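These notes concern the structure reproduced below.
Note that this complex is displayed minus one protein chain, with the remaining chains in position.
So that you can tell them apart, the chains are marked A, B and C in the order they are listed, and the count of residues begins at 1 in each.
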């Protein structure tokens, strides 16, 4: 099986997830900047965070399948499994934003991020299993520091979120900080992969 | 006519259906795990079920058209007919979840599943009619046990759902069990088709 | 310019329009068949009608661009113009359904149908202008009876709708009948075009 249609379908799902979050942004009742900040400020900021995350997944997905030739039934389902966790982003993002970064919703958001990351790792390993050890991305990834560090930082974020609360806003800050940190790690271009992609052409 | 654009359009519709169900998930009012479970637990579980169903249809659709060369006007409409029943999934899923698996909504959900399955069978037969008896998938399917068993299990599920109610939760459980069973049958990879696809390349 | 990306974009827009109408379907409050019929029956029926219309447009659009090689800036805008009127279908469909087929909303729905049809004619003529007189579809269409009859039937429907009201339900019936009639005319396969498409390969 070729990857064309899997890529097209994933593109469509990711495009929809990234966009429908806007539908969840409630327009402020009043018409001044204070209302925009008060009613929608946090929603907009968390929207940015989830937008960046989905952008990262799209980028990585793009690279991963660019270097992949064959897909098996297992890869199709591993891909759908990843899309499932990503499809929950609008839900968990909204809950976290509407709760004013309350303890449980922020923890749930972090767990969602972690599960999507693990789903991505699973997808990658299924592809490597199907393609054999000479997969171009495998050698490009090398030690895959990013891939190993991210779950740890997510876990730290989840632990801080689980510790947060009205009287412990510092823990909320650290939790969000951890989630932002992972995003920054991934937005910084990955020269290894870019080189591998360039070489593969 | 080539199948490219039909596949692209179906991908987009399926991607949207699979994703907009998330928009129907109402975020809990309160911010604790009990609220998440109470307000959204059932919605999330039924979302998973419908997500898996749509994933199965996408997979099968993918295989079906991968092995198909020509499409006629009849195939185009049989495809739209299938997409129509699938497009009702968000509606019937939501009604069933919001009703707490009440008798009528669960029955209607089952009928929706059954009608989509029949629409798929119709689409398949229209393609076989257009392509002639040597269609690669036709030989691959052989007796097509899955395709014959599914409607029966759906029907059983519908009958249990129609029998269910406040005082007969066992029937609800059997109905949902039947719907889950069909999903499991299909998620298990179909080696016949994978082989046919591999041979066709 | 090639037509690939114009087709992909139009597919996506049409797929979204055809699917988001489901989001407008409000799930019944109660959980019996009477509630389903009373709360959602009309919405479901009008959804079917608009779904079929959008399916027809997708089919025709598919054929039209299948036989088209070059697109100019004018064609791009004529295409967006068509998509604009089609994008209003969810809005006018919902208003008509929620109003219980009241006079003004039904008339507005008919006008929307008519404007989309005229936008399609405009798009077609822009393509013929860009491609020259030997456009394969031009000869295939011949007298284009369907294309000429449809606006007349739409217009009749609009006139009946404008005449309808609480005390003139027969006019409502005739209006809806006219709109259904156009859909039927188009769903019936068009052998001329299918032949032209087949010959063009």
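In this section, contacts are C-beta pairs under 8 Å (C-beta built on N, C-alpha and C of every residue); 3 or more make two chains touch, one makes a residue touch a chain.
If you're wondering where the values come from, they're calculated on a predicted model, not measured in any experiment.
Chain C residues in contact with the hidden partner, per the touch definition given at the top, are 1, 5-6, 8-9, 12-13, 16-17, 20, 23-24, 72-74, 76-77, 80, 83-84, 87-88, 90-91, 94-95, 98-99, 102-105, 108. The missing chain lies against chain A, touching residues 7-8, 11-12, 14-16, 18-20, 22-23, 25, 27-28, 31-33, 36, 40, 48, 51, 55, 58-59, 62, 66, 187, 189-190, 194, 197-198, 201.
By our rule, only the chains that are shown with their structure count from here on.
Computed from the mean C-alpha positions, the centre of chain A lies at a distance of 27 Å from the centre of chain B.
A separation of 38 Å divides the Cα centre of chain A from that of chain C. Contact of a single residue of chain C with at least two other chains is seen at positions 12.
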